[in-house]
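Only one protein chain is missing from this complex, and each of the others stays in its spot.
Chain naming follows the written order as A and B, and within any one chain the residues start at number 1.
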Amino acid sequence: MSIQARHEGRRFTPTALFICGGILIWASDFLAVYVIAALACAKGWAALTIAGMPIVAFIGTILTIAACAGTAAILRIGLKRLQANGRLDASMRFIYFLSAAIGMLALIAILFNALPAWFLATECLPY
Amino acid sequence: MSAVDSARALPNPLPRPPDELERLQHVWKPPKGWRLLSAVNNTYIGLFYTGAALLFLVLGGILALLMRTQLAVPENDLVDYDLYNQLFTMHGSVMMFLFAVPVIEAIGILLLPAMLGARDLPFPRLSAYAFWAYFAGGIVFFGTIFFDVAPDGGWFMYPPLTSFKFSPGLRSDFWLLGIGFIEISAIAGAIEIVVGILRTRPPGMTLDKMPVYVWAMLIVGGMIIFGFPPVILATALLELERAFHWPFFVAEQGGDSLLWQHLFWLFGHPDVYIIFLPGAGLVSMIVPAMARTPLVGYKWVVLAIVVTGFISFALWVHHMFATGMPHLTTSFFSAASMAVAIPAGIQVFAWLATLRRGRVQLATPTWFILGFFGIFVLGGLTGVMLAVAPYDWQVHDTYFVVAHLHYVVIGGMVFPVFAGIYYWAPFVSGKPLSERMGKWACALMFGGFNLAFFPMHISGLLGMPRRVWTYSDTLGWDTWNMLSTVGAFVLALGFAIALLDLLLHLRPAGKVDTNPWQAGTLEWLPLDDYGVRSIPHVESREPLWDQSQLREEVDSGRHYLPGTLTGERETIVTSAIDARPEYLLRLPGPSWLPVFAGLGTAAFFLCLTVKLFIPSMIGAVVALVSIFKWLWQSEPASTNRLYDIGSGVELRDHMTGRRSHSWWAMVVLMLVDGTIFSCLVFAYFYFWTVSTKWPPPPFDLPDGATSIAAAIAWSASAAVLAVAHRWLRAGVRRGALIASLVGAAMLAWMGFALNFMTLSDANVRPDQHAYGAVIYTMLAWQGLHVALITLMGGYTIARVLAGMVDDTRRNTFDNTRLMSYYTAAQGLAALFVMHSPSVF
Partner (left out) sequence: MNEEHLQSVLHAAPGSGAELLSGLGIVLYVGAALIFVAVIALVLHATFTDRLRASTRAWVVGGGIVFPAVALFLLLNYSIAVGSAVSAIESGSALRLLLDCFRIDSKARIPPPAPGSLRIHVDGKQWWWDVRYEVRSGDTSSIVLANELRVPLDEPVELLLTTSDVIHSFWVPSLAGKVDMIPGRTNRLVIRTSEPGIYRGQCAEYCGGQHALMALYVIAQPREEFEAWLTRQAQPAEAPRDDLLRSGYDAFFKGRCPECHTVRGTPADGASGPDLTHVGARHALAAGTLRNHIGTMAGWIAGAQDIKPGNPMPDSEVYTGRELRALSAWLESLE
């Protein structure tokens, strides 16, 4: 009897997405902030303000908070699973570690991304 | 018996049947004499590939020496400006596209199956085809320098300089052609590598046990899938502009030359990491072996590789900091360019910690690794400087950048590759290379490199722009340039010694049984043309360190699949995450078909470039016939038996549907196509943002009603095959299957014709404005896919008629079906984009 009949095993796509979750959030955040900033400059909206903040800074802040929350959640899930279940097999522990640690690096990258939106929200002039 | 039994209960008992080894040897025997060129074993293709890449390293290096000689003294007239401009363009293009990218794929093809304990990669003939297309194309591309038709626009070929107006003639076309070959072979290589790593790992090699190099190549494969499409599209657009004057990059007609820069660097920056990550992967293999201790922080290194793979896609604008983009937008890329230094730091400190823990063997590979540290760390630090946008405004496009990029590429890739050559030479030939020559080569390369490139930082800061064929003696650049030239020749001497060592001492041996560095990974098991005698069950990251009897067990055939069960070449396909055996993959043997297909492809493109239409058609026919003939032999009929590979694990010799390797390769190909299409969509919106009114007067949006009809036709085309798929599963007769394939193709063509009508009715022409150019390109790209499903459908019909398609043998049909779904989805997306101005 072949083993595949007994074990379907873990599926590739969900596992890969789980591992890369944090950095995918970073990528979406990066793309969104970049596109909004580029459009704001190209279309001349950069000087608009929302709640007293320049529009790019405002949207950038919201996106950053959302992205941080997302990566922090992934980090937490990973750490919790790693701590709670000592009986995880080595490969599962590795997958949870990767997911959590990628979430952590993504968090750093997201914070790096946020700086330009805060300091330069209206600086559309070409150098 | 379970597959996850401990090593004590081995999968297969002794003694082995007397003729088992002989039969295994027989099916894997490569052809002899000149017929060796028709070999498809990864070991041979890997060696051909590596050899060809090293040949281009030498050729590109000779061009560099010519340039350095010209620049040794001010106002030199050794070569004139016209030749010099060809020299630097060819040097950059040859080194990046004919050496760097191919050599990392070559080493992957050579090493990966052995590291995975697989007998070969899943698509041996695809590798052979990619190699021959690349080799023939590369040689002709290089040859253009002898006929004064070599490209002269710089290796990143910025239009408008390289377009029809400022570069008439064939020079730029040859560049676009040369890159075309690399695009083909890189994508083919990526499919091979990704599917190989995910699906042909040995049982038990779960993700946490994959060697770091394998991780690096997996990520690099993914990066090629998403990183090459932008340049594939960019080269196509530039060729369309050159040949038919479709104005993608012509500012007066709504185009923008910066679009080229975005697309080129959207490829170009990931490409730097496509080159560097495998180099780092090699270092992560060599350092632990030479230090005789496991890599410190394995999981952190894997993490770093994955993160680098992603972040490298958000760096491209740092090549464009001086283009006058808003300070706001450039700073995002500055931030990402700095963030990417963190994963590089993780790797450096992991190697450092490993060297600390171990007792390091001081042999040639170690010296090259030390050289790598000395060079790469500095290149990384200057990379951080370039990430600082205001600083980059000064040093961009100067010799400082020339210095930086050579520190990164030679430090990060060439030194690890040469460390790897000395480290893995015994893996190829059973014997190490000369330690004496190796040390000399390393010392001369390291000294020569630093002498050549360190002064370039200074000449750059002293205001020397890159790509100048001469300079005045009043600028203070003389001394630094002379030093660089001397260094370049010393570096060349180092390369020459290493390559001479290879020529003298590397003799590929069939049977190899050696582990000179006492390394722990599978490629140091006893090997022959068939790979390992039996495929081990892997239980740790360094099986050779942790399972002391493994060499003997494997070589005596006690692990999985110790012979050939089907009487053909075969390897085990395992599941992607858990590495559980799923089926036996029967692999094809030697054949001339991939050679003909590769040469035919080369002939087609070359003859088309020089406008020899009839020879180019002959080339296309040769290529197509060869490919179809080779495909015809793929997906052999299943024997419908279960084969016992050991431990009572019984596998079929065939797989259809989502678990088959063919499905995975098709998905990879669709990801490539989808990325190309996404880049085209990006181009559409990009033109929109740079224009004041969209669509630009006097052009209109495509007609709505006809567009809906086109959408219906495309959807119907996919639906027909979805229904046919159900019929096939239910065992329908041939006629219905053939009718549905014909119908699907016809509906797709109908969709194409309707879409074309929507554009011509709206008075949109491709050669008047970037608006028309980009939507006609979408249509043409869609047309290419319709043509592709027609070809695939025709081929599937032929197989149906030959009785080669049924419920259990339907990979060909599934591939056609998948491509037809993809085409329909892409067509709908294109229509949506074309109508988007009325939505937003």
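What we mean here is this: a contact is a pair of C-beta atoms (placed from the backbone, for glycine too) under 8 Å apart; a residue touches a chain by one contact, two chains touch by 3 or more.
No experiment lies behind these values; they were computed from the predicted model shown.
Q: Would you indicate which residue among B:D80, B:E435, B:D700 or B:D807 is in contact with the undisplayed chain?
A: Checking each option in B:D80, B:E435, B:D700 or B:D807, the one touching the absent chain turns out to be B:D80.
Q: Using the definition of touch stated at the top, determine which of B:A363, B:V384 or B:V622 touches the missing chain.
A: Only one listed residue reaches the unshown chain, and that is B:V384.
Q: In the full complex, which of A:A67, A:I102 or A:A121 touches the chain missing from this view?
A: In the full complex, the listed residue that touches the missing chain is A:A121.
Q: Looking beyond the chains shown, say which of B:L37, B:L55, B:I139 or B:A341 touches the absent one.
A: B:A341
Q: Spell out, residue by residue, where the missing chain touches subunit B.
A: Those residues of subunit B that touch the unshown chain are 80-82, 85, 152-154, 158, 160-161, 166, 250-252, 256-258, 296-297, 300, 304, 322-324, 327, 331, 334-335, 338-339, 341-342, 345-350, 352-360, 362, 366, 370, 373-374, 377-378, 381-382, 384-385, 388-398, 460-463, 465-471, 475-476, 690.
Q: Can you name the residues of subunit A that touch the chain not displayed here?
A: 54, 57, 105, 108, 111-112, 115-116, 118-123, 125-127
The working rule: only the chains that are shown with their structure count from here on.
Q: What's the distance between the Cα centroids of subunit A and subunit B, rounded to whole Å?
A: The answer is 27 Å.
Q: In the complex formed with subunit A, which residues of subunit B make contact?
A: Of all residues in subunit B, those touching subunit A are 2-3, 198, 206-209, 299-300, 302-303, 306-307, 310-311, 313-314, 322, 324-332, 334-336, 338-339, 342-343, 393, 575-578, 580-582, 642, 648-652, 689-690.
Q: Give the list of subunit A residues in touch with subunit B in this complex.
A: Touching subunit B: residues 1-4, 7, 9-12, 15, 19-20, 23-24, 26-27, 30, 33-34, 37-39, 41-43, 46, 56, 90-91, 93-95, 97-98, 101-102, 105-106, 108-109, 112-113, 115-117, 119-127 of subunit A.
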